[in-house]
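With one protein chain held back, the other chains of the complex are shown just where they sit.
Which chain is which? They are A, B, C and D, in the order written, and residues in each are numbered from 1.
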Amino acid sequence: MERILIKPEVCIGCHLCEIWCVVAHSQTKDIIKAFLHEKVKASARVIVEEKLPVTFALQCRHCAEPDCVFACISGALYMDAASGRIVHDSEKCVGCYSCVLVCPYGGIIIDRENKKVIKCDLCQGLENPYCVSRCPNGALVYADPEKKGGVMDEPNV
Amino acid sequence: MNPTFDYAVIGNSAGSMGCIEMLRSLDGRGSIALISEEARHVYSRALLPYYLVGKIDLEKMYYRPPDFYEQNRVTAILGQKAVQIDPDKKEALLANQERIAYGKLLLATGGQPLIPPINGLDKKKIFTFLNMNDVLEIEKALVNSRRVVVLGGGVIGLMAAEALSKRGLKVYVIELAGRVLAPVVDEAVSQLLEALFRENGVEIITKNTIAEINGGSSVTGVVLTDGTEIPCDMLVLAMGVAPRVELASQAGLKIDRGILVNGRMETSQADIYACGDCAQVYDTVAGVSKVIPLWPNAYLGGRIAGSNMAGGGRESGWTTNMNSMHFFDLYLITAGLNVSTDESVGLVNLVRLVKEQKYYRKFILREGRIVGLILAGKISRAGIFVNLMRSRADVSPFTGDLFNEDFGYWSIPEKLRWELLKEHIILGVVDGNDRT
Amino acid sequence: MAGLALKAGLRDIFLEGSRHVSELGGYATISGSEAWIDALNLRHKELNDLLREVASQGARDITVRNVFGQRYIGTRLTTVPGSDVNLKIYGTAGNDLGAFLNGQRLTVYGNAQDGVGNTMNDGEIVVHGKAGDVAAMSMRGGKIFIRNNVGYRTAIHMKQYNDKVPVLVIGGTAQDFFGEYMAGGIVILLGLALSRDKNHNASYIGTGMHGGVIFVRGNIEKSQLGKDVGIYETDDRDLEIIRQYSGEFAQRFDLNTEDILQGHFRKILPLSKRPYGSIYAY
Amino acid sequence: MYSYLLPEFAIERKTERCIKCRVCERQCPLGGHKYDPDLDAMFSCEEVCVGCQRCAVFCPTGALCVRPHPSQYKLNFSWTREKLQDLKKQAETGGVILAGSGNDKPYKVYWDHLVLNASQVTNPSIDPLREPMELKTFLGKKPDSLEIDLSEEGFEIKSELNPNKMIELPVAFSAMSYGAISYQAFLSLAMAAREVGTLFNTGEGGLPLEMREKYGGNAVVQCASGRFGVDSEYFNCASIVEIKIGQGAKPGIGGHLPGEKVSFNVARNRMIPEGSDALSPAPQHDIYSIEDLSMLIYALKEVTNYTKPISVKIAAVNHVAAIASGIVRAGADIIAIDGIRGGTGSAPKIIRDNIGIPLELALAAVDKRLRDEGIRNKCSVIAAGGFRCSGDVLKAIALGADAVYIGTSALVAMGCTLCQKCYTGKCAWGVCTQDPYLAKRLNPEIASAKLVNMLRSWEHEIKEMLGGMGINAIESIRGNRDHLRGVGLEGWELDVLGVKGAGE
Partner (left out) sequence: MIGLERKSSERYLPDQGREACGLFGVMNTSGKRFPGNIAISAIKNIKVRGNGLGGGFAVYGIYPDYKDYYALHIMFENKKRDVKTTVEKYLTENFNVAYDEQIPTNPQVSLFHPPLVWRYFVTPEKKGDERNFSDDEFVVDKVMHINTSIDDAYVFSSGKNMGVFKGVGFPDEIADYFLLDKLYEGYIWTVHSRFPTNTPGWWGGAHPFSILDWTVVHNGEISSYGTNRRFLEMYGYYCTLFTDTEVMAYAVDFLMRRQGLPIEVVSKIFAPPMWDAIDQMREKEKHLNTTLRMVYGPLLLNGPFTVIVARHNEMFGITDRIRLRPITAGAKDDLVYLSSEEAAIRSVAPDLDFAWTPHGGNPVVVRMNSTDHLLSMDNSI
């Protein structure tokens, strides 16, 4: 499946991924409205890990063996059989945070407002998630690493 | 001819779901039977307190969509208790005398509530807190209740207490040990919790238990061993669960506290597997074999069993106690040896407490590696700590950073960080040129 | 004045008239790992072609006689894989002796001219006479021992990196701009032939120096130093270094180490690693 | 000291568009933007702004505009704002004013006064999209004649040939060292050169070991006055060895990589201690004269076993033609001439802006001189210094260059905005910095792709222009001044350039 792969060596720590993630999950999908006019500001589902000079964005890895799904007590987290994505059903989520406990990437984010969690949804069917398409430096790649010609085929050393 | 299934699972909760979903991912064809004494679609027992407190409705209790059995082509035999297993014939006998022949069998029978030896338990408005029926009964009884005693200050007891308190009842929690949640958290957290419950109007009574139950047909109060009398119109028994092993025992499976299984979830009998609250597994962190009655553990055990039942070769890897809890506004996460503080066996405790912020962190280290942790208050990205634990990473170079509220992969030294993340990142566009 | 009637064309000064190595067999004798070359009448490239040839054939101890200024002796040996060659040179070694040298050992029985060990990377050059200007220029590693004096700009821009520290030991004195631009390495100036009342020859010592160390035995006035360096007494660690390399020097030229160590050594060090850090407006 | 300097740029922020995302703050390495948490607002510090436009490009809402600061000294054509500011800066610091990039003074750009020819009626133009159009170029010494024998297998070349390097198009990247530019930028150049089949030039910063095997075949390695990172393996892994005598941006002076740019890896490649200044002396101290140059040329031929062309790069100055002739006679296989508009990472501004001569005149003079002396075939000529487009390239080739080096164009393609502050090491675009946080702003995959794109587009344009002239091989335009005409040039200029005026 296509995943968001990260290239920390070219992540510049601009946080545009976070910003556009907010836009992607806003109501209007308009950056100015999302930040300045929407009543409830959406939250980013990507975290920029930052300890200068090292920076890189990290979000749900959509694991093939998703610990979060296994740990979810409500069935709110599940793997979409067709796409392999890890989907979070906010309606079902009770905010037990078992997923927070087990996610090895810290990729599940506590939504303090709703006392639930939120996570990367790969922008639900966009050809490229916002964080990838808006990354100014190619530090995020949306690709199937297992596929032939995928980015992992030829590590660029 | 008795119905014959390639796979049979007894139980209808996390373990069974893990098993069935794994089976179906490996074997699309094999027939599967699911036997459950409860006549309900699979639901999450862990959600009972959420239901009770009113956060979710009944619909949301269901763990999988309504068509789950059909979608997975599972023959669900619900409301039928399995009463006997014949491992030689590979048959399960149901309460209705039907025999189900199986190729491989999973016992996911779960646990049963511990009931204290007290007189008067037959009165009305005395409940356990384990399954849907319990909760539905409690809910019915709530209407006429104002005061409730919860016996047991463990996880279930406290969750029940919080839920009942939020439903407007005056709640008393009676705990035999010196503090609440004693087997799960350390003294400091117990104190935090007790204070928290008290702030929210819940009485916590420790070092005590019920000696007598007052009342006629219904409970009207309890008398504690120290003589204190607490009037109440409801009593919830929440002292914990014990593995349900009678089926296994009858079938001649080896049992200690739970059904003994190996890393492949195989019992002592061929083609019979067990997982979840009824099974006894190896805690790789504590280094002992024990029952770990936790939802994720059951589900994962089911997956491993399912894999092996379908001819795969999975073994359980890193396994230990892990818990995510919240009481009122306090979030708690524990993992591993969270209570052991015995420094004489080479354990080092790193602790930081900020009482006013209800912030607490404790890391128990052995040879620089995390073997246990408790986080209270700030639990964001706790999984990273667990990942450090799981990967047996040496954290001694950055122990100070562990207490950072925003702890993340950035806090981890570069080399270790990329080791932990390597599956999902691409390194090497620019040659590392690293200093090593 | 005359115009240009014809085009003079280009004559390759270096290669013109050079014979192919296959025609030079008469100049070399090879026997096992030893070889002898008579360089009389050999052009620069011819000699180096021959050296490469005999080294390629396995010669490791090579003696070259009648050297009259042929350049780059030893340089091409770096292109012979694994050539661990000892070269004895009789005569006057030409410019750029051992330029870019990379591990071979050259010993000159006579004087050397300019550019000894130019940008040398590794190996050893021993000169049983004097050396001309810019000896050890940009030297990066290995050792050079000069028995007598050296010319201008010796050790200019010598460098070092980690444990790769070039060493230059000079038995005599040096001319101006000694250690100019020096960025690393160890230079020892022994002044063995200086009379007690005479200063070393050089002025502008260590101008622009920003790394490495120069040890000087014998008299030197402060006015002989460049403005970027200071002169200091040596400590025990310095003396250890001096003892070691003076010992190696003495051994190469059959001298007595203790006699050398009798003298008073001082050291010249840069005042700053960044002599020009403050001359720019950012 | 309190600074009396006026800010150079004004930063305008449309507050109604600003979402306080702080991208600008993070992108400005100079601290040009600050977030105030008390007021929940962004503020600018204009006095540090160098006008690199990073913030404006990165602002996700287009809220920023960075433009020349409107505050003005009284307009004065002699005492310009730049002169006043420099004076004040010198008064405050006592230092030599530094500058980066190339000369920005309004010297005549002769490319803009030369026009190219096209076929009309009397011969057909060629359609380069469908018919072959050849740009392959050889760099190196060519023999006066070939001795060819006929054997049973056919013709056989008897002559011993000098090494030549063939490149796919006559545009190569000029010397920019790792150290002056970031590793990422350096690698990008190497990657692009490899992809396109041309050359990149290491400058005098060494060639990192891990790049040698993969990129050595496209590398011109420099042997310059500092001799940094120079050893026999460095020479032998490369394609061409270049002796750097001079640089157009700073003829006659040395270089100075300040210690703060000598990072661990730069130090490793240059083989000097981390944090120490890397001083490149003004001259090569083993070259004080033309016969010394000859000595070094042959030293390099010796160390490479006569397998690599040796190039000599000089700055265009007075007498450049005579110097070039001498260089050829000294044995060089290639001469690179860098004109007054050549770029640099750092040069005293007074040098950059006042020394040297325009490349166009130098190139024309050199080509003519070498032809007059009958030795033009003995070397290739690479022109460098201020090539901005393929038109410049083709005009240079028509004047007589074999190929050109591009530096600034390549940097701009990678992101450089010519703010000219390369010497500060705080390049916001990650090009000219060793700060790892800034350097990774340049993703070599993206930057090399951009470089490749740029070269490909130039390649197409050159083919279009050639096709228009009815020429389908680059060698037919080389030195073909008949296809050039001058516009707006004086007689002496036309004479030096060796071209006719338009209409003639």
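Quick note on the criterion: a residue touches a chain if its C-beta (ideal position, glycine included) is under 8 Å from a C-beta of that chain, and two chains touch if they have at least 3 such contacts.
These numbers come from a predicted model, not from an experiment.
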Visible contact partners (per top-of-document touch definition) of the missing chain: C, D
Touch criterion as defined above, residue of C:G141, C:G172, C:G185 or C:G208 at the omitted chain: C:G172
From D:L129, D:A322, D:A473 or D:V487, residue that would touch the chain that is not displayed: D:A322
Residue among C:F14, C:Y161 or C:Y245 that touches the chain left out of view: C:F14
For subunit D, the residues touching the chain missing from this view: 288-292, 294-295, 298, 318-319, 321-323, 325-327, 329-330, 369, 373
Chain not shown, touching residues in subunit C: 1-2, 4-8, 11, 13-14, 16, 44, 68-69, 71, 91-92, 94-95, 110-111, 113-114, 130, 132-133, 148-152, 172-177, 201, 203, 223
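Rule of thumb we're sticking to: only the chains that are shown with their structure count from here on.
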Chain pair with more C-beta contacts, C-D versus A-D: C-D
Subunit C and subunit D: spacing of chain centres that average the CA atoms, whole Å: 35
Distance between the centres, which are taken as Cα means, of subunit D and subunit B, whole angstrom: 67
Subunit A and subunit B, separation of their C-alpha mean positions in angstrom: 28
Where subunit A touches two or more other chains at once, by residue number: 7, 9-10, 55, 156-157
Multi-chain contact sites of subunit D, meaning residues that touch two or more partners: 184, 210, 268, 440, 443-445
Contact footprint of subunit C on subunit D as seen in their complex: 89-90, 92-98, 144, 223, 225-228, 230-233, 235-236, 256, 258-259, 267-268, 270-273, 275-279, 281, 285-286, 294-296, 298-299, 301-305, 328-329, 331, 348, 372-375, 378, 423-424
In the complex, subunit A residues that touch subunit D: 7, 9-16, 19-20, 31-32, 35-36, 52-53, 55, 134, 136-139, 156-157
Residues of subunit D defined as touching subunit A within the complex: 17, 19-23, 26-27, 58, 60-61, 184, 210, 430, 435-437, 440-446
